[in-house]
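Taking it in order: structure first as structure tokens, then the write-up.
Omission of a single protein chain aside, the complex is shown with its protein chains in their original locations.
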Amino acid sequence: MTMATINIGCDLTYHVTSPCSFLFCLAAARTTQQHILQESMCLHPNLPFQSTHLGMEKSRGYRLHADPGPLQLHYRAQVDLMPDQSVTAGIVEVEYAQLPDAVLPYVNPSRYCEADRLAHFALRMFGHSPPGFARVMAICDWIHGNLDYQANSSNVSTSACDVLIQRQGVCRDFAHLGIALCRALCIPARYVSGYALNLQPPDFHGLFEAYLGERWYLFDATRMAAINGFVRICTGRDAADASFATLIGIAELLQMSV
Amino acid sequence: MTMATINIGCDLTYHVTSPCSFLFCLAAARTTQQHILQESMCLHPNLPFQSTHLGMEKSRGYRLHADPGPLQLHYRAQVDLMPDQSVTAGIVEVEYAQLPDAVLPYVNPSRYCEADRLAHFALRMFGHSPPGFARVMAICDWIHGNLDYQANSSNVSTSACDVLIQRQGVCRDFAHLGIALCRALCIPARYVSGYALNLQPPDFHGLFEAYLGERWYLFDATRMAAINGFVRICTGRDAADASFATLIGIAELLQMSV
Amino acid sequence: MTMATINIGCDLTYHVTSPCSFLFCLAAARTTQQHILQESMCLHPNLPFQSTHLGMEKSRGYRLHADPGPLQLHYRAQVDLMPDQSVTAGIVEVEYAQLPDAVLPYVNPSRYCEADRLAHFALRMFGHSPPGFARVMAICDWIHGNLDYQANSSNVSTSACDVLIQRQGVCRDFAHLGIALCRALCIPARYVSGYALNLQPPDFHGLFEAYLGERWYLFDATRMAAINGFVRICTGRDAADASFATLIGIAELLQMSV
Partner (left out) sequence: MTMATINIGCDLTYHVTSPCSFLFCLAAARTTQQHILQESMCLHPNLPFQSTHLGMEKSRGYRLHADPGPLQLHYRAQVDLMPDQSVTAGIVEVEYAQLPDAVLPYVNPSRYCEADRLAHFALRMFGHSPPGFARVMAICDWIHGNLDYQANSSNVSTSACDVLIQRQGVCRDFAHLGIALCRALCIPARYVSGYALNLQPPDFHGLFEAYLGERWYLFDATRMAAINGFVRICTGRDAADASFATLIGIAELLQMSV
């Protein structure tokens, strides 16, 4: 098994106008496939922060409170990635009756993935594809072939149905449509945010996972970055659970680099 | 503390046309406020079924597989309810920074509760209400005063935004709008399905909970049933997590009584 | 030129509960391609009615007022159709700058044809098709290949964008999507209601027209009826302008046959 060591990080600069509570989800996840060698989280001013674990997947978060003024955050990590090199040929779908309990909620529709509205479309387009890994790849291929990646073509309220109409979006939109189509076919699917190697321009990336065989497999319908160089941050139902920064109060993000 | 003993139950009759996997969420929850004295779940034909626990709140479910033919389900339970008689005056909202980790996901928008789209509306309408229990009650009062309860006026894809346009819906729609408005104000809120005493016509009921003070409080914007006679089944983000029956395959629900 | 003589008609039975104003758009249009040999419009009770001409295309309508009680309407017409047998090969699109003034409004989006939201999709899918009659045929072929005709799968608020999501609809939905895609490509398009020969089950039919060369051409993306046996009733922006019956008051349509 090949192992890669990757350095990731991000810098955020805010101007806080009113007292503000922040929840940052930008720390690399601790999983069996990625091992954090070292990690630092620096704030200027040097505010106290708490670590948290969010949702069913216990995604890591940092919570803090900031008073008005400038706020800078610098996160760095060195991560060992054990890329997933399992053979995907022949990976099957799991019948609903056999799905593990923990996986069942990922068949339900969510804010940005209205699987219920896409049931007929999904069955029509992918109902006859060979089931399993190949079917999810067929979904990704269709998304890649029918959507244009276009910065600023979507916003925070854009859902899978919206993107199917407008046929353009960014990585989170591609992932949402993939998730919605999988769920519409009763394949559990969820959203994953992370750092992607060599992404141009550098930014947080959004992918999706489908539950096949007896585990989750990662898919990137944008084909913009190698999945093997992807460092996971957050896992959730859709991007509503994986925002890199949630803030209650008034603050402006002045600068961001990943 | 007064305790009430309540008998609940439901009967479902299906005609199964193709092999079908079912997930039923209709068993009374086991909580500190409701104690199940006795319970029975009968199937005709006498199929095996598994118990499951779903989602972050570990809601109870029954899973089973049925071959084509008739299927009947009879659930009965006798439940001791410890009604919540705490004083609600002065119950405060919890600042985002102080919310427990387990509660944070309930601020995020979900399939039927597009809190993100309602942010400006919620702030405009309820931003100046006295915070706390009183503010959630103000939301319930507004919903009760501005929506009509109308059977069959909504369907499985109707969301909080839809119901705000059409101004009519059923219990799940009233609950979704309540949840969406709470979340838009940064008050965690979630969906609860259950059995309601004296509901006319008898049916499963949908309510919502808001996190205030240091626990969840139950609200019913329909005012159709006493909260103290409500037996909880399922707790989730919205009705997408709390369907009384999910089925994969082809079957027709011929009859239902609650 | 072959001419066909066709008998059409419809019978409507209402129960009027409160005083009701009706606008019926079910009379065959008088155009150069269809000549009305004879026509009758009978009402029981024998109420007075007025003829009207609606909108930019002066579609024929009947207006009447009914008091509570039963109401029956019987319309019959014998129509000579001069089927359009012009050659369609080589029919070109008209550049926006050359479009006649009277045609310009049919490029604008309308209630059920959100051409503005479909601009990117239309350009992506049909931007490289050979322009002209062939391009509109390509749109019809795509609609026919990607939508299922399904009775009761849509309702009065279903738009072209909705139908693109749900991938099923009835004739009016097929027409709306055709219109929206044409307009998104700057091809003027409009809705036409009428009687279709041999439609199964018999019902009013909805088609669309696109402006090409120097006139309007009729298209039916459902392929359910021969265009040459179609008797036009109403011409408008979309089905919002072409309802066979509009009523203000309370009445129930008990029976309808076409």
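Remarks
To keep things simple, chains are lettered A, B and C as they appear, and every chain counts its residues starting from 1.
Going forward, a contact is a pair of C-beta atoms (placed from the backbone, for glycine too) under 8 Å apart; a residue touches a chain by one contact, two chains touch by 3 or more.
Remember, it's a predicted structure, so these values are computed and weren't measured experimentally.
Within the whole complex, touches from the chain that is not shown fall on B, C.
Interface note: of C:Glu114, C:Asp173, C:Asp203 or C:Asp220, the residue touching the hidden chain in the full complex is C:Glu114.
Of C:Leu123, C:Ala151, C:Ala226 or C:Ile248, it is C:Ile248 that touches the chain left out of the display. Touching the missing chain, out of B:Arg30, B:His44, B:Lys58 or B:Arg124, is residue B:Arg124. Interface residues of chain C with the unshown chain, by the touch rule above, are 21, 23, 52-56, 61, 63-65, 95-97, 101, 104-105, 107-111, 113-114, 116-117, 156-157, 186, 236-237, 240-241, 246, 248.
Although one chain is not drawn, its touching partners on chain B can still be listed: residues 117-118, 120-121, 124, 146, 148, 161, 164-168.
As a working rule, only the chains that are shown with their structure count from here on.
Between the Cα centres of chain A and chain C there is a gap of 45 Å. Separating the centre of chain A from that of chain B, both taken as means of CA atoms, is a distance of 28 Å.
Multi-chain contact residues of chain B (touching two or more other chains): none found.
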